[in-house]
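This is the structure, below, for whatever I ask next.
Note that this complex is displayed minus one protein chain, with the remaining chains in position.
All chains are identified by letter, namely A and B, in their written order; residue positions are counted from 1 within each chain.
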Amino acid sequence: MFGAGGGTSSYKEIEETDAIVLWGSNARTAHPIFFHHLLKGLSNGARMWAVDPRRTDSAKFADVWLGINVGSDIALANGVAHEIIDAGLENKEFIANATTGFEDFAAHVEPWTLKRTSETTGVPVEAIRDLAHGYANAEKAQIMWTLGITEHHTAVDNVLALCNLSLLTGHVGRWGSGLVPLRGQNNVQGGGDMGALPNKLAGFQDLADEEIRVKFETAWGSEIPPEPGWHLTDMFNAMGRGELRALYVIGENPADSEADVNHAREALEGLDILVVQDVFMTRTAEMADVVLPAALGWAESDGTVTNSERRVQRTRAAIKPPGDARQEIEIISDLARHLGDNSWGQPTAEDLWEELRTVSPMHAGMSWERIENEGGIQWPCPDENHPGSPFLHDRLWKQPAEGRLAPFSCVDDRPPVESLDDNYPLRLTTGRALDSYNTGVQTGKYNSPIRTGEALEVSTADAEKLGISTGERVIVSSRRGSVEMTVEIDPNLPLGLAFTTFHFPELVDVNQLTNSAYDLKSGTAEFKAAAIRVEKMIDA
Amino acid sequence: MPDIKFGTSLPTDSEKKAVDETIESHGPVTLEITERLVYAGRQRTQERRHLLLPALHALQHTSGWISPGGLDYVCRVLEIPPAEAYGVATFYHLFSSQPPSGDQILHVCNDIACSLNGANDLIDALKKEGHETKPSPCLGQCERGPAVFVQRIASQDTVVFDADLKHIGKFLTENSEKESIKLPQAGSDSLRLLTRVGVLDPNSLEDYQSHGGYEALKKALEMGDEQIIEEVSKSGLRGRGGAAFPTGVKWKAVADEKGRAHHLVCNADESEPGTFKDRVLMENDPFALIESMTIAGLAIGAEKGWIYIRGEYPIARQRLTAAIGKTRKSGLLGDNILGSGRKFDIEIRSGAGAYICGEETALFNSIEGFRGEPRNKPPFPTTNGLFNEPTAVNNVETLANIPRIILNGGETFAAEGTDQSSGTRLFCLSGRVALPGLYEFEFGATLGEILDAAGGFSGPGTLKAILLGGAAGSFVTPESIDLPLTFEDTREAGVALGSGVIMAFSDEDELTKTVLRIAEFFRDESCGQCVPCRVGTVRQEELLIRIADKNPVEADISLFDDLASVMSDASICGLGHTAASAIRSALNLGLLETQ
Partner (left out) sequence: MSEPAKNPSETLVEITLNDKKISAPEGSTILDACKQANIDTPTLCWAENLTPVNVCRVCVVEVEGSRALVPSCSRPIEEGMVISTDSERVNTSRRMVLELLASSVELDRADKEIRGWITSYGSNPDRMGNSSEIKTSKQPVKIQDDLYVRDYERCILCYKCVEACGDDAQHTFAIATAGRGFEARISTEFDAELPDSACVYCGNCIGVCPTGALVFKTEHDMREENSWDPDNQKVTETICGFCGVGCNLELHTQDEKIVKVTSPSDHSVTEGHLCIKGRFGWQHAHPEN
């Protein structure tokens, strides 16, 4: 956000904030321990708005639930901005001191009257006004989101639209105010930290910046191509085109997890060589030419991960990996040796970390020992005397603001790629269940008493219209595929919306239905908005 | 609380209706404006939580039990986790978690006073006739026992008393409407609080006004809030509930807490065995309590007053409810009291069979819809009381003194009684006296004088002991008859005035049984929250049973002493603190020694 590759705030801050806007996130289910901090905030008197097409378990804790049309987030954010400006509630001093582009932005959201916003989003006018005023008038306010914002073809624009609201009100850069994207996996943030992004090097340093490249080239003793690589969706497209012929997959199960998964599987099938390094024989591993069994990251390996508050923390090996499974560092180092580079040796996790500190300024102050002793450190931490950074961008509150000013972004409402029609009249959106995780590779191995299996959740009204009832098996089809599912009526769903989790691909191959249309800026596929049709099973 | 998960049981239509009516003024927590807009959240939940206790009463009254479907429905509309609501429901003895077998449950008092009057025979007789019968702790009818609280399904609860063992069927139907005010001093000039009892029609506001009612409120409105507190402070009035705290100090402390809502709570949960004074006042002079509360509310800056009345006092509750309606209609309660622009209103909350709810902080939890478990003090109610806001809690008798203080001035009030115990005191006489009933004396009267007024000892044998202050009080022997029953003299003598209980026992009464009943009472009424009281009251009773028919040995006494110490030193509240006191006094006085 505003030049930094992570959320602005610490978990603790939400305990002391006054207004909580949970937007496109079911944190109660997907990030339960973050939600504990949020609940403390509610106990301390914060007011909460939940923006979500579904009245989720999280939304049920909110003072106000705004049941938005799937994919109309930008319209709502623009409408809220319009109302804040219209009511004169914007933070004029902050805007003048710390931002650029306000005039253009104000003009851009001018057409987003409450009425128009309501028509586009499906949210009643009074609720939009309430959110706008409540957020703007709060002394401290936080917006947090998850994949409900980013698994759209407008992913990056959606995030920018929320950033606009924080700039408009000055709800960023101070304790208790901020923007918090909750990371879905335990080291998504750490992957970014380490430069596992097509256009970044470690520490979110720009690949395009020659000075940076030279720094890394000197440190690594090898040449770094200046062109950004492919992100995941690009890779599958490149496989489809036959340009990408060999794939090395580490700890990912795309043969189950990709949107429009039939298409993804075809792409994987067509590779010359597929190498999979994982802890289990996933569906992807089963397709591989070579499988490299690896140790579990969190219980069998030493290393670090970075969480959603930018805290770098230690993982430690508590048990030995089984059988032939090996440490991932060993596997990769060995691979380097086999590829002809004998300079790697057998580095430890600590060796790699110490190297990172020399090239990534935001990590430079985090010695291995400090990470151990201080229960993790939040980046940026430029030197060993620096305590780490609980929140970002207090620079924007300096008089005058330091560094690059934060720009408003004029972003446009763009409905989901796949529109509804008579053949595919229902909107399908996906999400997580509390006791399961992704494609169930790990969580499938314990016997959860609250596991209900995969069901297609539909609204009471749609169930009536379709003549289906809870427990009934139905055929669910999208333009990409069909699967058989069990129906569950959820009285909290609005008309026209269906929902399912995606944890049991061996039982229900949900991603046959989802849409692989994606955001050109981030490469994220539009998992959250497919068009489907539900049909009763015809008795044999 | 959104993680709520409901069972599959459904409420009956009448349960649903009863619950809906109870929460009508507030509506359910979740407010669906459209399919895309729902209001809910913590504030709406918190604002409704206090409706749980009335809603449980509604279920019990409608169906005779707290059915799973009914409880689920309450939890749905109030968004209370079912486990919590179940925890609350099972806290109270008047809420049943089993379906009823008939259309009423007879709660028969077999506590210390009524058991002297044949209560246990009555229970046997009622059971034999096929009535659903439960033994009950003291029902506050000690002057006219044995007594039965009749808890009915879908019709008015009632209380029957002066039970005639020979004509039980008749007694249950005919006795219920019978008036019986045992006020042997009736008509005496010395009465202050009891002048109107039995004289006026408790259902007539006009009658109350024609007996001087509401003159004090008019005067109080003219005096102003600070002056009211000043007069009450000058009067030296101290709380009559048992703790004897100066009322003026309490009121001033609440009035001084600026910037937050204040509450007045009238503690009418009279449950101390042997005590019935507040019932007599509420049943026979209900407007006086309302007027007193109104004055108190004005003085402390409270716009809301609560009467927490024990569930076993249906008649007092009905009369107070009617009286509140009439005063509201007459502009004596509500948004503009007597045209003064001042606001004050009263809500009645019924207890449901839990002695502990007479403890002020347990009472707050009970009103708020939680288990009636006492809170640790400090903080005290004057800063953190009902809904965590500044609260004055006053006993019925304490409040009843207020109009007189306003009309005659604090100094006049203070002139009666002694220096440290000003005014008069109500005494509940029961047991082996000739004329059991409610008495009023100027502070300073001795135990002997009061017993004499009640016609002295009466019964087989001779006077052996007197229980002062109830189950939480202590026994004394006839040697103490010259003790003046003032706060200061009783404190010095190491006995308790408590709630004004004076219960006489003969040497032919089985005091061992009485003491065991007291132990059983504390065991039953312990809320179970803290270890010393939860386990201590059980072990105390077990020990007493073990030594009931033999003289205790040293190990028994040492165990008793340790139990008494830990309960009295380390319990959270007064129940545990006093759970051994009467028993200890009986042991010390040798009342249990087998001959």
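As a working rule, a contact is a pair of C-beta atoms (placed from the backbone, for glycine too) under 8 Å apart; a residue touches a chain by one contact, two chains touch by 3 or more.
Values in this document were obtained by computation on a predicted structure and should not be read as measured data.
Although it is not drawn, the missing chain touches A, B when the whole complex is taken into account.
When the missing chain is restored to the complex, the residue among A:D334, A:D435 or A:E472 that touches it is A:D435. Touching the chain that is not shown, out of B:P11, B:G41, B:P82 or B:P286: B:P82 (per the contact rule at the top). Interface note for the absent chain: among A:S177, A:S389 or A:T524, the touching residue is A:S389. Among B:K17, B:K128 or B:R546, the one in contact with the hidden chain is B:R546.
Residue in contact with the omitted chain (choice from B:S97, B:N388 or B:N551): B:S97. By the touch definition given at the top, chain B reaches the unshown chain through residues 1, 3-5, 7, 68, 71, 81-87, 90-91, 93, 97, 354, 371, 376, 378, 523-532, 534-539, 542, 546, 555, 559, 562-563, 565-566, 568-572, 577. The chain not displayed touches chain A at residues 10-12, 30-34, 36, 39, 43, 61, 175, 182-189, 279-280, 296-300, 305-309, 311, 313-320, 375-376, 387, 389-392, 394, 434-437, 441-450.
We adopt the following convention: only the chains that are shown with their structure count from here on.
The geometric centre of chain A is 58 Å away from that of chain B, both derived from CA atoms. Against chain B, in their complex, chain A makes its touches with residues 28, 42-43, 47-48, 55, 57, 59-68, 122-124, 126-127, 494-495. Contact residues of chain B toward chain A in the complex are 2-3, 33-44.
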